[in-house]
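One structure is given below, encoded as structure tokens.
The complex appears here minus one protein chain, its other protein chains still in place.
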Amino acid sequence: MGMNVPEALARELALANRILYDHQVVDGLGHVSLRHPDDPGLFLLSCNRAPGLVRTQDIVCYRLDGSSVDADAPRPYLERFIHGELYRARPDVHAVVHSHSMSVIPFACAGVPLRPLFHMAGFLGEGSAHFEIRESGGDTNMLISSPYLGQALARSLGQRSCVLMRGHGSTVVGASLEQAVYRAIYAEMNARLQLAAQPLGEIEFLNEAEARLSSDMNDGQIPRSWNLWVQRLGTIDLDH
Amino acid sequence: MGMNVPEALARELALANRILYDHQVVDGLGHVSLRHPDDPGLFLLSCNRAPGLVRTQDIVCYRLDGSSVDADAPRPYLERFIHGELYRARPDVHAVVHSHSMSVIPFACAGVPLRPLFHMAGFLGEGSAHFEIRESGGDTNMLISSPYLGQALARSLGQRSCVLMRGHGSTVVGASLEQAVYRAIYAEMNARLQLAAQPLGEIEFLNEAEARLSSDMNDGQIPRSWNLWVQRLGTIDLDH
Amino acid sequence: MGMNVPEALARELALANRILYDHQVVDGLGHVSLRHPDDPGLFLLSCNRAPGLVRTQDIVCYRLDGSSVDADAPRPYLERFIHGELYRARPDVHAVVHSHSMSVIPFACAGVPLRPLFHMAGFLGEGSAHFEIRESGGDTNMLISSPYLGQALARSLGQRSCVLMRGHGSTVVGASLEQAVYRAIYAEMNARLQLAAQPLGEIEFLNEAEARLSSDMNDGQIPRSWNLWVQRLGTIDLDH
Partner (left out) sequence: MGMNVPEALARELALANRILYDHQVVDGLGHVSLRHPDDPGLFLLSCNRAPGLVRTQDIVCYRLDGSSVDADAPRPYLERFIHGELYRARPDVHAVVHSHSMSVIPFACAGVPLRPLFHMAGFLGEGSAHFEIRESGGDTNMLISSPYLGQALARSLGQRSCVLMRGHGSTVVGASLEQAVYRAIYAEMNARLQLAAQPLGEIEFLNEAEARLSSDMNDGQIPRSWNLWVQRLGTIDLDH
């Protein structure tokens, strides 16, 4: 845990990593970040470590350009630019989850947007955005490995809450850590539902008003789920 | 545990919550209730808490209009009206499970009824009912958040045992707590089978007589499964 | 554990129950039996208890007509006639598993035979048999609840190793307990593969010679898997 990292937030962010791993949204890869509450130009993110193993001490403070505040910080994730550039483009965003969760990727590769099948996914109301890295980066290793690519991703996301990344995975944003984690978990669930519903015939998705009303209502219920997710982890040591 | 809640029933209902969570019929959301055996105008239901965490002390006694008997009762579920109005409309019903179990939702969104593929789902004999909230509520947050919407749901259910709720989930009813829990678990299993069978060609469902005979027979076998479901939970503390 | 039940066999059979439960071939329902090694007119089977909970003391000795040798035996499974009549019809059969394993049922309901996609399922070489209970029983509760229906099932099975039962489940037979358990586990796996392969285009199944040669070879490898399956259970108490 380096400079500019309040311990309570490091703990909360380590917990978010473990919750996402427990829900199989992340595996050895993927990451979750939190904008610094005292300085919108900074964000907190683990160093290069599997999300399922992130500890309080692994949380590092970065500037929006992806440089660490602490010069001695451990090796960073290659894709920290996802986080920095989304925070720069979207002042309303306070937490970001990037993952390769399994049911979402097929949609990213087929260019089919996620749309809300049920109220829990109301945040997908306007449909997920699509990001094609070739348009800005040509042939790449698919990673958002520079501010330039991060900015391109931010443009694709626009004002939506979820962007599918072709050949890669997806990224969701939220107004709080709890909301971003919730959205990452339910984007995966909605994708699973959307895949399963495919052969059943025409699907009636939530309309725009239903999606918005559901999303607003759900935000008040997140603490109930968060409480369960924490309990599911059992006794874990976030310090070693 | 508030007024009018017999402790043995609170324990049984807490156990039912845990069983449904263990079978992934409910997650942070969903609920199960029991009509009060001494007063058909009352029912027992947890306060606003994730089913996987419900304890004996969380069980609250409600009137059929959704108001709590105990004025000091903790925060209720937004959708307690599902339970109250189904008990009002169906004197034969003594337990209700509402859930978002994953394999059922695609059918709700495609408007395709569940039909029994195997004897364990004989209770689906006449097919599941369909509820479209737009018909009575227009654009909503999808929740059954009033007696009015609960009554509309009850009309859609009619005399059946299972109603699919478009863009939301499903609700099953039973003559006993054990039967309602059994039906919630096997509605999910039948949905999984029905999805899997889809690409194999024409399906031979149980006919009406087979469904009825199976359902009657199964009711005598529920204690065998219930016993297993309780054992699967291991040692759990329903009091803390 | 009643009359005519050698303790070592009761233990082995209880273990087989637990293995099948651990592999989700059985849940609260389903059963596995063993022909009595000293008297081909008898077989061993648990009393009416969930397979995942079967203990040594639950094993009962039955005659082929489904009556228990011990007049004081506990409540039997309704479908013990599956076992008795298959033993009667097939002297080569020494163990039987009846289950509702999830990937197999869609094939039973669509009338599509299981065919071996890989060498582990070579025992399905000639394809699975199909049983339609309506042909001999008319409208029923779908259970093999009499010697008459058991005999009809045996006729459908013929000389094959696996029979799918429409609207119900499936039954596999083996020359030994280990082989029958193996076949139940791999019938489920082959069904899962066959479902998954469906949308990929034309499937090349094992031909008859490949199926026979694979099946013969696999029989020599079963102890390796059995050893793993026992270890997976960890320390369990088969006596309480």
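Observations on the structure shown:
In order of appearance the chains are A, B and C, and numbering begins at 1 in each one.
Assume a residue touches a chain if its C-beta (ideal position, glycine included) is under 8 Å from a C-beta of that chain, and two chains touch if they have at least 3 such contacts.
Computed from a predicted model, the values in this text were never measured in an experiment.
Every shown chain that the unseen chain touches in the whole complex is listed here: A, C. Interface note: of A:R49, A:R88 or A:R212, the residue touching the hidden chain in the full complex is A:R49.
Residues of chain A in touch with the missing chain: 27-29, 48-50, 52-53, 78, 100, 102-103, 105-107, 109-112, 139-143, 166-169, 195, 198-199. Seen across the whole complex, the unshown chain contacts chain C at 116-120, 122, 189, 192-193, 196-197, 199-207, 209-210, 213-214, 216-217, 221, 224-225, 227-229, 231-232.
In this section, only the chains that are shown with their structure count from here on.
In terms of inter-chain touching, the protein chains here are arranged end to end in an open line. By the residue-number overlap criterion, the interface of chain A with chain B counts as different, with under half of its numbers used by both chains. To fit its Cα atoms onto chain C, chain B must turn through 90 degrees, a value rounded to the nearest 5.
Remark: chain A and chain C have CA centroids separated by 46 Å (rounded to whole angstrom). Distance between chain A and chain B, defined via averaged C-alpha coordinates, is recorded as 33 Å. Shown for chain B are the residues that touch two or more other chains, namely 199.
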